[in-house]
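All protein chains but one are shown at their positions in the complex.
Labels A and B are assigned to the chains in the order they are written; within every chain, residues are numbered from 1.
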Amino acid sequence: MSQAAAAAGTRTGTRPAGFFARSGGALTLIFVGPFLLYVSAFLILPTLMLLATAFSGAHGFTWRYVGELDQAQTLIAFRNSIELSATSALVGLVIGALAAYFVMRPGMPRGLRSLVTTFSAVAANFAGVPLAFAFIATLGSLGVITVWLKSIGIDLYGAGFRLYSILGLVIVYAYFQVPLMIIVITPALEALRKQWREAAENLGASSIDYWRYVGLPILLPSLLSAYILLFGNAFSAYATPYAISSGIVALVPVEISNVLSGNVMLSPQTGAALAFGMILVMVAVMGLYALIARQVGRWARP
Amino acid sequence: MGYLEVEGVAKSFGPVKVLSDVSLALEEGEFVSLLGPSGCGKTTLLRIVAGFEEPDRGTVRLAGTEITAEPPAKRQMGMVFQAYSLFPNMTAEENIRFGLKVRRVDANEQAERARELLELVGLTQHRGKYPHQLSGGQQQRVALARALAIRPLALLLDEPLSALDAKVRVQLREEIRRIQQETKVTTIFVTHDQEEALSISDRVVVMHQGQLSQVGTPAAIYGEPDNIFVARFVGAVAELPAEVVDGREGIVALFGRKVRAARAQGMAAGTRIYFLLRPETVRVGPEGANGGLDGTVAGRTFFGALTSLRIELADGHGSVTAAMPSDKASELAQGTRVSVSWADDAPRILRRE
Partner (left out) sequence: MRKRRRSETGPKIGLLLIGLYFLVPLVSTGAFSFWEGGNRYGLRAYIALVHEQQLWQSLGLSLRLAIETILVGLVILVPAVFWMNLRVQRLRALFDFVSVLPFVVPPIALVAGLTALYRGPSWFVGTANYLVVPYVILALPYTYRALEVGMRALDLRTLTEAAQSVGAGWLSIMFRVIVPNLSTALIGAALLTIAIVMGEFTFANILLFNTFAVYINYIGQTAATEAAALTLLSFLITWLAMLGVLLTGRGQVQIGGAR
């Protein structure tokens, strides 16, 4: 990704002048101009502004605020955010892939598939504050399941469980991660040809051999990109943890919002540095992805 | 007792009966084609032999052992699918080695076997390529090599040429025959293309509606069809309704005239029959020639060396196709009135229900 970004970046820089002139410049400006202008003004410039803010102190350029990212509180927030995102992405990946695979098995009731597709679309889009409340009503300290479990002798909160913990948030995030996984992995599962399985069986492969040498390697690029998608999805989640934990679990987005809303006595530069850090993590994750994808997707390239 | 035997096999998918009571035996090293239109059950029969489908009734035996209940992975049969069955994440060589790898065969032996097979199918210099970098014909060669790598007791080919271009198809089918003869592997070849089946098989099995319509050598299937379905499906044929007049002499009544037909001998007088003429046995002469049926050239199709003429018989008696060298046919323009005749022993005779 980082390479693609760099390449696309240079293209933006060098292309327009000569390019617009070549293909009826005025019309191209009219059609494409507003879009590029909008994106520049409201997406690219603000991002650059973050950068500038993060690095500027009262007397010009400074490392101070970015340097402050290694403070204990900030490090905990980043560690929590990354841990939560990585874990919930893994949970979503495994359960979502299994669910999608189970649904596609022959012998499953008719209509199950379209039910799962529709529900996944809804659940993947149902997140934020309402989702937080649904889980507070379910697994909060007075939630339906918590109370019911207590009545049969299992005291969740007595045993140390909290909805506003990393574990609790993983359970909540699964509600949008699993359906998202089902949506993105189903086409890849459908693309596994029946002939591959039969050819493998015919050649003497057991089911395990098939998955180990054929099925999983073919799925691997899709699984990887799904994992990245799920990671980013969880990493940038703000509304859900905000409504559930009210800041008890330190997560980067919640920290940034505290700075922005003036809830804590921190300079705007610190907020910008935090946001810059988030973008850095995303870029790093996608760069790593690009590297691995290049390796595992070798066979698919011409 | 055959080497590969299918006995009394029946199979239905829900209410649809796909195979009913099919029995077939192959000799060791024999090349047998299953030929038939789509939906005749030929692929299902092959998949039952391979173990991908379970027959409702009947047994499959290989080298004297019943394998009806064996899973595909245990049958030691190599199968080549229609298309796109190569593992896309493996190179040509890795594909060929797959069957040995899952058998935990020693790596050196795998490499040696892969080298032999790549050579056999002529792809040595492509061994490092991934399937999507190979042409359709090359992919099927790799698939063939992969199936042979495990030294299969039988080779099963499921329409392996149907997704290829006409030219590659002919080339590859000859190669399949050559390789089969070199390796002497017992082979079942499923196809809907009669030319393919006739050109490479020791025996051809014509299938129709889940049953074996006729089993025989290519020459017998073409020359001596047992029934009207086989006659129609294999090669072009003109079918004229007729009736036996004298079974002892072999005289039949064709459109009100008495005609000699050697193959009608021994049939009871009054038997309703089809009088079948293959295009290459039809002679075309000038109108009114002795003993011929009158007609008009109604259509011409040029095939290079040969030209096929469709001759509309007089009085609405249907049409006959004649194949003749193109230089001879050039004299017979559309609309020319001609007469059609044949040698006494040329027509095939089949009972008409």
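Keep this in mind: a residue touches a chain if its C-beta (ideal position, glycine included) is under 8 Å from a C-beta of that chain, and two chains touch if they have at least 3 such contacts.
All values reported here derive from a predicted model rather than from experimental measurement.
S.K.: One chain isn't shown here. Among A:F126, A:F161 or A:W211, which residue touches it?
M.R.: The single option touching the absent chain is A:F126.
S.K.: For the chain left off this view, which of A:N80, A:N202 or A:N233 is in contact with it?
M.R.: Checking the options A:N80, A:N202 or A:N233, the one contacting the hidden chain is A:N233.
S.K.: Out of A:L90, A:L189, A:M282 or A:V296, which is the one that touches the chain we can't see?
M.R.: Spelled out, the listed residue whose C-beta touches the missing chain is A:M282.
S.K.: Among A:T62, A:S222 or A:S257, choose the residue that contacts the chain missing from this document, as touch is defined above.
M.R.: A:S257
S.K.: Name every residue on chain A in touch with the hidden partner chain.
M.R.: Spelled out for chain A, the touching residues are 1, 4-5, 7-8, 11-12, 15, 19, 23-24, 27-28, 30-32, 34-36, 38-39, 42-50, 53, 95, 98-99, 101-103, 105, 107-108, 112, 114, 117-131, 133-138, 143-145, 174-176, 178-180, 183-184, 232-240, 242-243, 252-253, 256-257, 259-261, 268, 271-272, 274-276, 278-279, 282-283, 286.
The working rule: only the chains that are shown with their structure count from here on.
S.K.: I'd like the Å distance between the centres of chain A and chain B, where a centre is the mean of that chain's Cα atoms.
M.R.: Distance between chain centres: 56 Å.
S.K.: Give every residue of chain B touching chain A within the complex, in rising order.
M.R.: 50-52, 71-79, 81-82, 84-91, 98-99, 101-103, 130, 132-133, 143, 146-147, 150
S.K.: Over in the complex, which chain A residues touch chain B? Could you list them?
M.R.: 193, 195-196, 198-206, 209, 213-214, 217-218, 299-300, 302
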